[in-house]
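Omission of a single protein chain aside, the complex is shown with its protein chains in their original locations.
Up next is chain A:
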Amino acid sequence: MGIQEAWFVVIAVLFLGYFVLEGFDFGVGMLFPVLGRTDTRRRVLLNTIGPVWDGNEVWLITAGGALFAAFPEWYATMFAGFYLPLLLILVALILRVCAIEWRGKIDDPTWRRRCDLGIMIGSWVPAIVWGVAFANLVRGVAIDADKQMTSSLFDLFGPYALLGGMTFALAFALHGAVFIALKTSGEVHADAMKVAQRLTLPTLAVIGVFVIWTQTAYGKTWTWALVAAVLAALLGVIATIRANREGWAFTFNAIVILGFIGLLFASLFPNVMPSTTAAEYGLTIYNASSSPYTLKVMSWAAAFSAPVVLLYQGWTYWVFRQRISTEQIPPSIGLKLGSGK
């Protein structure tokens, strides 16, 4: 494997890490209206991801940086081309960061409702839009001879892309429900299992159609293995949720997400942005990459720091491994609205 191929894998791994970890962060926010009927319950939901969501989000920032360093042409064409979708994602993420951090700072129902809205927008929008964007990458977009993407916004919402958006959203919602079940006890736990149960069949259907569509239209022979893994893991999710084994359900669901996003990257390879205008205008890992020296430097940096990052992020999950229940949520220590003191 050459260094360009290796860096394609690194980029894929960074996005896979981002979606597996932020997948349940998004899911938790998406399920606020369903599972968070009282303020205390919403706080239970929020605190299941409390210590880790910020670290999870850095996977995206680092994926962006790595894309810039390893495949500047890909970075430039994709981010300039997907301008408005990216703007939507950024706005949603901005709202989410502030809403999560500031929610408990003021003890007032209206304030908290607004923050909850920010958390929900910040979870739903990126989940859907990332799906639309990645499906478009695989399907191909219009790219001209100067490596400029010329697809209009309307082109980006074809049936395959919309199915991609639904797939991401459903997979993350289920991921969030199972994660909440895994991280809570008592009534929230029981309700999360019920929601997960209800989500399984629609998720199976949508993801099933999406992966088979992806495979038949864009897949390679060996990627049938990924399709099989996704479908098998989906059955595993259904079985383990029925059996109330949320730990296994979470593992299987993570495999589902790794599987179908892995399938998207595998279908792309060795292209990174196939062009629908003319095949030769498309970007591949060979015409979009940095120089061998930059790739070598980045390889050393990644080889040294990635294990350390994985180690301390893993440790964080270990430190906060206890389940949370409504009884453990302390009274709000936010300031009252409107009082001068």
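Throughout what follows, a residue touches a chain if its C-beta (ideal position, glycine included) is under 8 Å from a C-beta of that chain, and two chains touch if they have at least 3 such contacts; residues count from 1.
Throughout what follows, contacts and distances are computed from a predicted model.
Selecting from "Na(+)/H(+) antiporter subunit C", "Electron transfer flavoprotein subunit beta", "2-oxoisovalerate dehydrogenase subunit alpha" or "Cytochrome ubiquinol oxidase subunit I", the unshown chain of this assembly corresponds to "Cytochrome ubiquinol oxidase subunit I" (UniProt protein name).
Checked against the full complex, the one of A:9, A:80 or A:190 touching the unshown chain is A:80. For chain A, the residues touching the absent chain in the complete assembly are 43, 46-47, 50-55, 57-58, 61-62, 64-70, 72-73, 75-80, 83-84, 86-87, 90-91, 93-95, 97-98, 100-106, 147-148, 290-291, 293-294, 297-298, 301-302, 305-306, 309, 312-313, 316, 319-320, 324-325, 327-330, 333, 335, 340-341.
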